[in-house]
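Read through the structure below, which is laid out as structure tokens, and then see the notes.
Complex shown without one protein chain; remaining protein chains in place.
Chain IDs A, B, C and D follow the sequence of writing; residue 1 opens each chain.
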Amino acid sequence: MIKYSIKRLLLMIPLLFIITVIVFMFVHMIPGDPARLIAGSDATIDEIKLVREKYGLDQPLYQQYISYMSNLFQGDLGTSIQAGRPVAEMLSERFMPTFWLTVVSMFWSLLFGIPIGLVSAVKRNKWQDHITMVFAVSAISIPSFWLGLMLMQLFSVQLGWLPTGGIDSWKHYILPSITLGAGVAAIIARFTRSAVMDVLKNDYIRTSRAKGLHEYTVLMKHAFRNAMIPVVTMTGLQFGFMLSGSIITETLFSWPGLGRLLINSIVSRDYPVIQAELLLFSFEFLLINLIVDLLYGWLNPKVRYGS
Amino acid sequence: ACGNNDKNDKASESKGSSSDTFTVALESDVTTLDPHDTNDNASYTAESAIMEGLLGFDKDNKVVPVLAKSYEVNKDSTEFTFKLKKGIKFQDGTDFNAEAVKTNIDRLADPESKLKRHSLFELVKETKVIDDDTVRVTLSKPFAAMINNFAHPAAMMISPDAIKKYGDKVSQRPVGTGPFTFEKWQHGEYLKLTVNKNYWNKDLPKVHNIVFKPVPENGARIAMLQTGEADFIYPVPPTDTKTIENTDGLSLVTKPSLIVKYFSMNTMKKPFNDVKVRQAINYAIDKEAFLKVVYNGYASEAKSSIAPDTQFYAGQTPYEYNIKKAKQLLKEAGYPNGFEATIWGGNSSDKVKMMEFYKQQLDKVGITLKTVPMESGTIGDKIWGVTNAKDADLELYNGGWSPSTGDADWGLRPVFGGEEAFPPNSYNTSYYQSNTVNSLLNQALQTSDTAKRKELYGKAQQQIWEDAPWVFLAVPDLIYAKKDSVDGVVMQPSGVMDVRGAEKK
Amino acid sequence: MKPILSVNQLRTSFFVNGKEIPAVDGVDFTINEGEILGIVGESGSGKSVTSLSIMKLLKDTPGKIVGGSIHFDGKDLLDLSEKEVRELRGKEIAMIFQEPMTSLNPVLTIGNQLREAIKKHLKYSRKKADEHAVSMLTQVGISRADEILQQYPHQLSGGMRQRVMIAMAMSCSPKLLIADEPTTALDVTIQAQILDVMKDMQEKHGTSILLITHDLGVIAETCDRVAVMYAGRIVEQGSVYDLFDDPKHPYTKGLLESIPRIGKRQERLHSIQGNVPMAEDWPAGCKFASRCPFVFDKCLKKEPPLLNVGEGRTSRCWLNENERKEEQVYES
Amino acid sequence: MEIKHVEKPAKSSRFHDFWVSFKKQKVSLISAVFLLLLFIVALFGQYFVPYDPAKVDYGQLFLKPSAAHLAGTDAYGRDIFSRILVGARISLSVGLSSVFLGALAGSALGIISGYFGKWIDSLIMRFCDILLAFPGMLLAIGIIAILGTGLMNVIFAVAIFSVPVFARIVRSSVLEMKSSLYVEAAKSTGAKDTRIILKHVLPGTFSTIIVYFTMRIGSAILIAAGLSFLGLGADPSTPEWGAMLSDGHNYLNTAPHVTIFPGLAIFLTVLAFNLLGDGLRDALDPKIKD
Partner (left out) sequence: MNHEPLVEVKHLKKIFADSSGLFKKSKPVRAVDDISFIINRGETFGLVGESGCGKSTTGRMLMKLLEPTEGSILFNGQDITKMNDKNVRSLRKDFQMVFQDPYASLNPRMRVKEIIEEPLIVHGLMTSSERERKVHQLLDTVGLSRQHGSRFPHEFSGGQRQRIGIARALAVNPKLIIADEAVSALDVSIQSQILNLMKDLQKEFGLTYLFIAHDLSVVDFISDRIGVMYLGKLVEVGDRDSIIQNPKHPYTKALLSAVPIPDPHRRKERIVLKGDLPSPSNPPAGCPFHTRCPVVMEQCKTEMPVLSNMSEQHQVFCHLYDSKK
């Protein structure tokens, strides 16, 4: 397994290389002149030129790519045009807040999503199912800005229990993670429901009932794990999305994460930062893929032994 | 209510925001702490708590001396001589003297330093130390508005030792003469400043720490003020002013800005090449409704091409809302049935709202407006990517202009300065070309005679008003909110805040 | 002998698209303690559904028990709550399913699946449960048992899986074992082993066995009594010897004649002509009438009841009416 | 001709079965009726609105819901209820067609990827990885740059966001099905890959697709709104539900009804689609019939 993982990780290197090309081209292709955007809304043409020269934006594209790549190979992600700071430093300080927020949100989503999905699968078309459906659909169709602001109004302004923003303590995690996790919990709940319903039709479920097992055991031990495969796919995807930082949640709760950095860098076309972020996100998705595959193997011994 | 306050205190305790810490929630991140390389108000606001310039702006945008005791300008506005205050030290112990000033001005004036604010000082030919507390700056050509550049926050003084020691990284470790010293900067989260015990003005500062927090979401910023996590927030969107007004213990402060909201009309393109059409459109927009719908009343009608607080402002007779007259003018111009036009603009919700408003208004005079909001980079390319004015697709552009230096030249030249100001060089999105205005603006720069300048700028404003390359709309207010117990923050019309005197009672 | 299970007038139907399809239509039989009862019959005649009904495992199908009673050890299973039935399942009544390939959970180890019932019903500790599981696997002829415990179903061949199923069913020494074609997937040498194991069980623990199979050879070798099903009903019942020696019902006769015999040169096999009618168009009279070589008027008008035709023998045929008329067992 | 005669009863009986089992699902039936009404509103909404949805009245900004204005008025004094009715058309067409396109393309990719495996699988999956890693906003800006603005392009852009997710989900269920014996059996009859995919693999992925499809409609309406604020939308004055909802963001404290009513419209629509989806899923699954 370790060998396999290492192999997969090594395979990522050429892939990331290809991604740099795509990313670089795409980023430069989208309209917008970073020099103009960063120099400010009332910059003179000279100021703009200055920025352009300072960051080598006046050079031909291939040259920019070559110098970008040669820096990259030396482990240098470049310098932000906007902040004038090393991109690596910026990413690393933004990564952890987003990462922890993602972990906590995912924790909620799974904690609520899976049991809700199980209940609604077992109580298919009963009132429990309908109630959970209404919850799930609400969580999907309520935009997160609305949910976030409502939570903030209630728990921060009215009740004064929780802070409105920042990342100082565990209390700061509660509202943003609920905001971010609600929609994901809904998706997970719906997928769990569907997957469990599919699994419950299998013969081995009948076998386990024939052993006299409690319905709960049948569900949790026999149905659940088999149903987890599609759920894991979905969870992995959502985890990836969250790891790229949620622009809305981070904005709402003044979270110093990747999402806000991303939006700022896109708005100002801060090429080095955008490129580095895209590379990071691609890497995250590749890594998540790997983890999901390993999880498949853990969940499904057939995959594990490759037959 | 009182009850509410109790709760707020609880919340603020958890934040560790205590009575000697002044917390400011701003919309945007502080991006840098090097004033010479800054172009955003949030950074200037933070920097001006740490650093000071020779001159500065007061709350009415008048130039006042700060580190300079006094200054003199020669007749043709080429030589600026500053007398410095004595006994001032930078926070790192370095003396503030003429040598320090020279280091700073030289840094700004050097094109190789590639500082964002180099352009403000690109005319500087030489900076000379006359004696320990006298320094003279010579320009390569006359530029009367230069004094405003010295007052601009970009011209704040950084400790020469720090510049030497940190180089470019001085943006992360600023050292100035101001009442607060840099303590900690957690990017994206907060910037913390603490008291400078050796500050030259013994009255200041009045709080121990200042914390700046970027809180991009309007609702969150207001919530922070409500819970007591922030003492002062800026900006407050006009739509939310009621919330502040309805909360006990909070107050709303407004102040006219230097911004003029307009939409420009491409005077080189049909039908906007006809002044009658442009005037007709000016008549066709109900400014009063505009102020209400877009700004919730927190703005005033624009009565010139620059805002009242800008130097040498000269108010004009407004184009009143008059559909009949507008239709009449259109008819005269040969468009009795109106026409179709496209307006470009930014994509923030207030800008979209404005454009929608224009559309509704112009509909009444038969002009069908297509509104195209665009993301900032895209619109930048579409307008400023055009090198030949004739090729411009631009018809109407929903814009706003604010001269951060507060002087009339910067208020007028970039937007009305003729061919030289056409995109991509500058911001003349109406492709306005008037020889009269050009020569008035040039003359005004050649002299330091204030009365003369006032007259020249007045004439220029009048001409522009009549030619109506813009639809002159509004001068919005700056709106901020604070706890009642908080005082001493001075909001400058440019939008930069002076928090040096902040206090909590 | 005391009956351990007696099924009376059991009727189970499927409800599909609003239609009722009676799969089991009034089945009666009893199994005595320590007895092996074989059930043979046309495929689709309701053998599996009968066994699922006894286990009350129709939950996830559109099937429902619509009538009759199932007495097990003195209790009517149909009156028991789900909880009480759970206590019986696996412990008192165990079942081996027809499909060995899909009846084991693919993601759990064999050991894990074996231990479950042992831990639940016998309340063994894990270690003891493991030992028990190993001994059960050894009993069904799997020798590397402790190794197999760690493996997953897909690593086992069909035959091994089926033996695991058997070990699982027998692990709590049930009073009644229902085996639905337990050896269909196996070759004869393994089949022989497994039948031996089951017989051992029966001898050692006195387990009663309900053995469903198509293989009349297996029936002949293992069963004490046989019931023959046709179209949702029992058509004949009796001891193996009686049934093989002297089948009463024309269907049974046809069945016995259809058996291919090894080493016998046959050009064609005997077969019963025609097809089993669908439940929807079951005739008013005898359901076998359309295929019966001895059919006469009465058969088409009225369905015969189960007639007692000898010591412990019943048959559902008008032909037997004249043979032994005095005792009519059930009227349906 | 004759051929058709024979085919007909077969088909109608199939539909009949579906209908019989679908009819039993009361909740889904109600949802279907609701959606039918919604489609009628989308088609003919503009003929029975109480007010002209474009009519502004600066004297009546942010009126609270009342008998005169069922859902109140917005920042220009327009009647929100009328706007919701008229907006149904755009929101539904954007929501449905974008998800449909995305599901179509995504499922196609997922099926090809899962079914054919090997290098084509890696290629498609890596493509999806990159697409996934690209932040939506950046992608949107790129799409405008390439395609220009317009409603069709909004649909297209939203569809693109859905593609990789559908591809992933579908692929994993195809992988499972591919190894099934019935696919092997079909292959042994000589069926071509296309037939196997269409007849044997695709129907098996429906239950997964339907779940995500119906969930995605709401998100699509919201994403489309986000795009129109990026300037990708056709015209920001169109009464699109998502745009109305996002616009209300600015007045959440002072005039919450501006957000709540369009939000409610989206919620009910998505709920109806989900319930309908559950019903369809059950009705199409031969094993679940009760």
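General remarks:
Just so it is clear, contacts are C-beta pairs under 8 Å (C-beta built on N, C-alpha and C of every residue); 3 or more make two chains touch, one makes a residue touch a chain.
Please read all numbers here as calculations on a predicted model, not as lab measurements.
The chain omitted from view is touched by exactly one of C:Gly44, C:Gly67, C:Pro106 or C:Pro283, namely C:Gly44. The chain omitted from view is touched by exactly one of C:Leu77, C:Met198, C:Leu255 or C:Leu319, namely C:Leu255. Looking at C:Ile31, C:Ala169, C:Val218 or C:Cys317, the residue that reaches the missing chain in the full complex is C:Val218. Even with one chain removed from view, chain D keeps its contact list with that chain: residues 2-3, 5-7, 10, 13-14, 180-182, 184-192, 195, 199-200, 203-204, 284-287. Seen across the whole complex, the unshown chain contacts chain C at 14, 16, 40-45, 47-48, 98-99, 101-102, 143-144, 157-160, 181, 184-193, 195-196, 214-221, 240-241, 244, 254-256, 258-263, 266-272, 275-278, 280-281.
Just so we're on the same page, only the chains that are shown with their structure count from here on.
Chain B and chain C have Cα centroids separated by 90 Å. Taking each chain's centre as the average of its CA atoms, chain A and chain D sit 22 Å apart.
For the pair chain B and chain D, the distance between mean C-alpha positions equals 45 Å.
Multi-chain contact residues, meaning those touching two or more other chains, do not occur anywhere in chain C. Residue positions of chain A with contacts to 2 or more other chains are 30-32, 145, 149, 153, 201. Interface of chain C with chain A (complex): residues 55, 57, 59-60, 82, 86-91, 94-95, 97, 99, 102-108, 113, 116-117, 120-121, 152, 154-155, 165, 168-169.
Within the complex, the chain A residues that touch chain C are 200-215, 217, 221-222, 225-226, 299-302, 305, 307. By the touch rule above, chain A contacts chain B in their complex via residues 30-33, 36-37, 39-40, 42-47, 50-51, 53-54, 82-85, 90, 93-94, 145, 149, 152-153, 156-157, 159-169, 171, 251-254, 256-257, 260-261, 264, 267, 269.
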